[in-house]
Every structure is written in C-alpha cells, then in structure tokens.
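Removed from the display is one protein chain of the complex; every other protein chain stays in position.
Coming up: chain A.
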Amino acid sequence: MKVDTVGAPRRTQRRPAAGPAPSPPSSPRRAGLRRRVADNLVGYLFLGAGILAFALFSWYPIVRGFLLSFQQVDFAQPATWVGLDNFQRLFDDPLFLTAWRNTLWFTALALVFGFAAPFVTAVVLNELRHGRAYLRMTVYLPVMLPPIVTVLLWRWFYDPGPGLFNHALGILHLPPQQWLESENLSMLSLVLVSTWANMGTTTLIYLAALQGVPGELYEAAQLDGASIRQRLWHVTIPQMRFILLITLLLQVIGTMQVFIEPFVLTGGGPNDATVTVLLLLYRYAFVYNDFGLASAMSTVLFVVLGAFAGLYLRLTRSKG
C-alpha cells in the first residue's frame, strides 16, 4: 500500500503527456492507479488466478480442517460443535502414542540413513574423475520411479521366501530374516525403502553445495598437509554446515509424514510396530469415517510440523 500511494503520483508527474488527458479530471492519484492496473492487467490476472487456486485448494482446506477438528460431522446435516471432544478422544486412543512413537522412531532412523548416505555418496561422486555423470544419473534414478513401484519392488526384495535379500543371505550361509514380519526389523526395513527412494534428490543438493566450496580452501589445506579426512572435517563440513542443517529440517518434516511405505508393506503391523501418524489419520478418516477425529490428528501434526517449518524459515531468512 505504501508503494502504491507514493508511486502513483510520481508516475503521473513523470509521464504527463504519455496518454490522453483524464476526462473528467479525476484526482491524479486515482488516474495513476488506473493506469498502473491497466498496464499490468495480464500480470494481475495471472496473480489473481494463482491466489484463487491457492485459496481454494490450500488455504481453505487448512482452515476447514482446523474447524472440523472441533466439530462432529456427517456431511448430511450441519456439523455440531463439540469443543475439545475430538482431541480428548484422540489422546485417549492408546494407538495415538504408539503412532507418535513409531513416527519419531522412523524419523530418527531415516535421519541416520537418509542423512548420512546421500552425504557420503555426494562426497564420493564429487571426488570421482570418471563416470561421474553416469553415476549421478544412477543415484537419481529411483526418484523418477513412481513411489508405489518402488515400494512394490522392495516388497519382493523383502519376501521371506524367494526374495532377493534372503537369497543373498543364503549365498553367504546366513540365516534368512523376517524383514517385514518381525517387530524389530520391520521399521528398519521401511526406512531402507524410503532412503533408497529419496536419496537421489538430497545427493544432488549436496553435490551442488560441494561444488560451491571454493577450491582455494582445499589447495590451502593440501599445502598444509591435510589428509582427505582432515579436509572433509575442516573444509567440507564447515562450508556445507548451512545446507546440511536445512536438509536435516526438510527431512524431519518429510519423514514425519511417512505413509505409503507402512500402508503398502505392513499395514501398520506386525502388532502395531509400524503404525505411523499418517496411517492412523487415514484409518480415522477413511476406515472409521470419523473426520472430526482425523482432523484433530491432522491439527496436532500441523502444529508439530509447523514448529519445524518455522525453524526452517527462520534459518533461511537469517542466512538470506
């Protein structure tokens, strides 16, 4: 608004004879505003369409979801306000804590694998002299597969009968494992699928960041007689600190929304060991048709993820 009020008269002063004189003579400010709108009409239309689409498909559902978490709804009759009932029922469900525990466990495991594996891969790829383009493409390939294909492929890997992994263990004379059927292994198995499927993107980000590290620093370190490990520790990691932190936050936000892996591979089993927050939310909404309860769950998730998103914004802003 400030820009408009200041900018408008200035433009009319600068281009007094550019267009026909306003008739009847209205205030110069209004005439200038009209001309500015006219000049940028196409831009405003595109902007308006974008805002409308966002409002309809992003902001409205968020607000509606928040309201639903305080309502009992059947969609046939007007919703009734039930205060905090849905949240009370949510916290009473023993699976609520299980789902959060499992999700945090998944996130922690995903960070160990999903954070370290792409970094190591990126460092290795960066050091390679030959075949770098080919290997970069190979690492990125799983990202291009539809998630459901990835998950079904891994289901075959994990099959306790003719599956690839148990076959490989057999060759090494090791006992077969119950990858998805064991309470201890199932979550780790899901994390491996997720890591494999998503590490391509993170690797590329790290690779780009690595290439942005000034070569002189390495040269200086080399002159000082630093080994590869020391160069990594004293040059690479400090230089990439910011990007590492950002991807860490993005990964936390992403992995906390894990759904497709447990939904397809384990259905939350065995014995609720892989029930995640989104899987439970899905059950509330589409198995029990309890949209109030599901919305309460999504509100809780929104608050938790919002905290991480806020942190991310703060970090990126301070850096910018």
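Rule of thumb we're sticking to: contacts are C-beta pairs under 8 Å (C-beta built on N, C-alpha and C of every residue); 3 or more make two chains touch, one makes a residue touch a chain; residues count from 1.
The definition used in the following text is that contacts and distances are computed from a predicted model.
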{"item": "Protein name, per the UniProt record, of whichever chain is missing from view (\"Carbohydrate ABC transporter substrate-binding protein (CUT1 family)\", \"Aspartyl/glutamyl-tRNA(Asn/Gln) amidotransferase subunit B\", \"Acetolactate synthase\" or \"Cytochrome c oxidase accessory protein CcoG\")", "value": "\"Carbohydrate ABC transporter substrate-binding protein (CUT1 family)\""}
{"item": "Options A:P28, A:P147, A:G254 or A:G269, residue touching the unrepresented chain", "value": "A:G269"}
{"item": "Touch with the omitted chain, as defined above, among A:G83, A:P146, A:P162 or A:G225", "value": "A:P162"}
{"item": "Chain not shown, touching residues in chain A", "value": "34, 37-38, 41, 45, 48-49, 52, 56-57, 74-77, 94, 159-162, 176, 178, 180-183, 265-272, 283, 285-289, 291"}
